[in-house]
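Pasting in a structure now, in structure tokens, and then I'll have a few things to ask.
Yeah, one chain of the complex is gone here, protein chain that is, but the others are all in their spots.
Letters A, B and C mark the chains as written, and numbering starts fresh at 1 in each.
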């Protein structure tokens, strides 16, 4: 018997008798004998708990994590500090183990948390309606594209090269199924430049990022203007922490704001699970994918929460649903609202300002090194791109040897350097010194 | 404002007004001005959560823990595997944060767990009554001595040299207050030998350990016989895991069984917190120190649990109490009963047998090394002592250099080697090889 | 049952709960977060980010201290029913025990704090884990090529149908239809549309099997794929699966396996051997990733050789130190590849025919850690036992319900042995006792049991889909059977009780219609 099952030999015999069969094999009578496996699967036998722990620890020890090196890696996920209360709350079995709240009367905790989460996301994005989460950032951009397709049925997406490459690729993967084109417009001095593109009738949506992949804070209003002039939607993929300081995209006319939620109380986890947030204008509510918690009352008039607007969803509308999403990222979104409550109104601003100041300091410090130049002159907030004349391989190797990961190399001669509240000035200075040594 | 307090400036003014004072200082009017501190305490300012985490991590990284080396250290605490479900349960705030259950109606969870714990300890020790925990092992021996003192008012303890030295010292420290003597009797071939001692009218209790400090499994019945002939009590300090395999001391006539509970689901924690268990015969119940949970019924006849036999305790009997203990180790004892439930009836035996076999193997393997001999020939179960002719310093240094901690050196030429379920044969063999190298 | 028909007195825990939102608790000036000190020059913000790019006003997040946040969410948690509290036989969701070990190993910093863009040489442990998990899933499904990337079952479905599209396009074929049985889960048809195909429904025969004649008729040359769940959402194994595969392959279509019900057949038979080309797994079902109240999950896919070239980018591969990706797929023993230098693991982006990425990075790695730990714990014999006991428990519960006379009012939809779950119909109960399946479900809440899945599958009137899972004790199943019988007896006496249920929950039945009519989906601040 495994340690997770409870059928003793006595149980087995009495249960088979109650069922009226002679053996467990008989229960599988419907499985054609030709399909029955002769022997066991070609996998090892089970292990004791301490051995499994040992195996997973062995694997963990073969990774160089942010615990083992000073990392300036970012490009979509960041080495942020997750406060202990987030873990304490999301590991409570009442949040960790239930299914999607199909029975609202015994799911009020999870549903209210979703409602609170939606309120916070709505605040940050400047849009009236948020869902309860989608998978993660890049696929959220693709999902937003699908909303645009359903909304105006046009055949082309105009995407800024400042959008995360994984997002552009995810959109392209899905767009194939919709027989739609994805046109990428280049950045000029770090900013999206639509001047070259002709935005015609066929443009379903213009898609931008804030800050963009190079860390540049974009000026959204002209982009929104141009897109709306062509009656196209505007989709913005935003970094939530940056929204603590930056103008809410919704307030600038963006129709759909999505983004990667990892920095809101979620671990790196080598890329997931985290969550994607997704907010829209009132006009687009009925096309919003995923779960939405709504407020209502019970028989006794008591305030309560339910999953609402379900006529958008697969379990009701099936082939007519606005998305096929079912299981999303509720627990990660819960971490998100707990984290945002921890930051609080002033804390969110303080954190974003700290990042902005350290990032500006770092960009200046590093781009002042001979042979290193800032990839653009736009304002930056948590991340920035550098161009290297010298040997970038040598630079990276030298930093690694010193236990410093200098950032994400996204092009032969370019490095994306991310700053978090965990990266101190001392660490930034030593990165600078390492680069200087390598280039000297 | 700290992150743990909630008094805003508005709150402060309104609260002072409600109280009717002008300032917080006024609230301290009773403190003589000469005693008021002028400046702040000579401590640093507060830190952010991530900085505190950093400081505690810095300190952790300056320790060599059982995570960092292969350790054969034991001598009272052991590098055992704590199953994940123990952590999951004892970190639930409902168990972690309440006070001692003074209001039983809202403490049934903790109280029932105590009752279950007492039942398990009673089973293991072979005695009818267990309390709900005392501080830890060595002080439990001292506390048992106090029970003997209260019971027969005699003036001398006869203590086997096989009892943990910390326990002998703790007893001696307290005995000074009782104006009692502590006489230590030596071991012969690892076993307590009373032949030399004359057990007279004045002996309050004979105190032994099972297995003893040298890892030897003692033959208790002759010791019990001799003590009872002198109408002295017998106190046995036992290793709980060993009791999975060994005869229950209570079944052999021991009057009080105490011990260190760390190996029952508690971490090493550099020595604490763990718990001490404490079980007695019916005759001694009214002198038992500490909390005891008992079963009873409520107004509606429903089964429930309360703290019982409180007339023994300080909050009721004050200077006539049988002990001054108040806060004990409830959470650690909870870990104990959860761990014992995890082990289960068969598991407890399987674990003890695994230890016995590995320990026997290790003793044979190591004592077969030229220059190394077993310190005694008694049966061993989880630990054993070795005597070295050669240079023990060199042996230890050589092992340490290889990331192996060979055990506890309790005498110039002797080493106590502990085996746990975490110490594999491979690790035992490599310890042997390291010792061979060092002595070669 | 007098107390149930009136407002229930609240328990001491409920009484401690003031039912405010975290925003209601906000008070200007309170805080839980203390920022680390500013260690760089304090330049005026305007120099860094021009005012017009900034928010005029801070976002109105709550202002609360740590103790208040902790109490707030702790109280919220107590308004949830969860798997660690009681029985949760939610059909099609495989609510099996979530081992506590998994949370511990997933939290190891080497896993939890590993950046997704860490270079492969410095992420060998993670890549090895993913490679081993791919290998195990390939072995379990009988389809050797695995991508872990999809984020959940429906994401896996989408990947699978896009793979089909790529496969056919690669052969110069343009197919327009995808078939699903009328018993299919909602994500199947939704996926078909989202992948740009037209849906064609296949009927179900009198035994609850796919109507093979209907399939034969509809399996035309323009059909790209048949999506099937086996055992089906009725909890029944398709005895004619081999014939079905022949028909589908006969017209050049692919056969897609919805893995949500894999818990019934692990180690017993394999989708690959049945002729399926593409499988998705729900790691949050069969492989025990906790559901988290609606995720996270993971929906890896396994495919046959002909589909392999189109798998998403990047793929985790094992290379002999130096070489290119090796396809060799014998099962490695633990730690084996530790032999330094012999092997290394890598991300293969060079996949010219790949459908491309479905999401960022490498998928929900934290979920992979848990599922890999689960497979290590159980091993081959354990996995088989899981399915054997899952099926045993389901059939035992069905038999016990029969013994208790429950089936007289709640007949089983198809009279045969079930697999890991089974469907009852509440139609007679509705007629004879005057309570609907919904009423029965709500009444179960009062007894501290989570109801089964209700009103699915759609083809069974007043359906109750019951999946006990293998981790429940026989005692729990016995209690459930007796409880259902009691509720039916109670309804026979007074149907109003069930119609008005639940009573013991923090709120009673909620007005969902009103919520949808005038949606309130955020708090006004």
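Going forward, a residue touches a chain if its C-beta (ideal position, glycine included) is under 8 Å from a C-beta of that chain, and two chains touch if they have at least 3 such contacts.
This is a predicted model, so every value here is computed, not measured.
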According to the contact rule at the top, which chains on display are touched by the left-out chain? A, B, C
The one residue from B:22, B:42 or B:440 touching the chain left out of view is B:42
Suppose we count only contacts with the excluded chain; which residues of subunit C make the list? 3-4, 6-18, 27, 65-68, 70-71, 74-75, 78, 81, 84-87, 97, 99-100, 445-449, 471-473, 479, 502-506
Absent-chain interface residues of subunit A come out as 1, 3-6, 8-11, 46-51, 83-85, 87-88, 93, 105-106
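Here, only the chains that are shown with their structure count from here on.
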Would you mind pulling out the distance in Å between where the CA atoms of subunit B average out and where those of subunit C do? 45
Give, as an integer number of Å, the spacing between the C-alpha centres of subunit B and subunit A. 47
Approximate Å spacing (C-alpha centroids) for the pair subunit A, subunit C: 19
Show the residues in subunit B shared as contacts by 2 or more other chains, in ascending order. 49-50, 83-84, 88, 93
Return the residues of subunit C touching two or more other chains; collapse runs of consecutive numbers into ranges. 28, 30-33, 35-36, 64, 66, 70, 74, 99, 101, 103-104
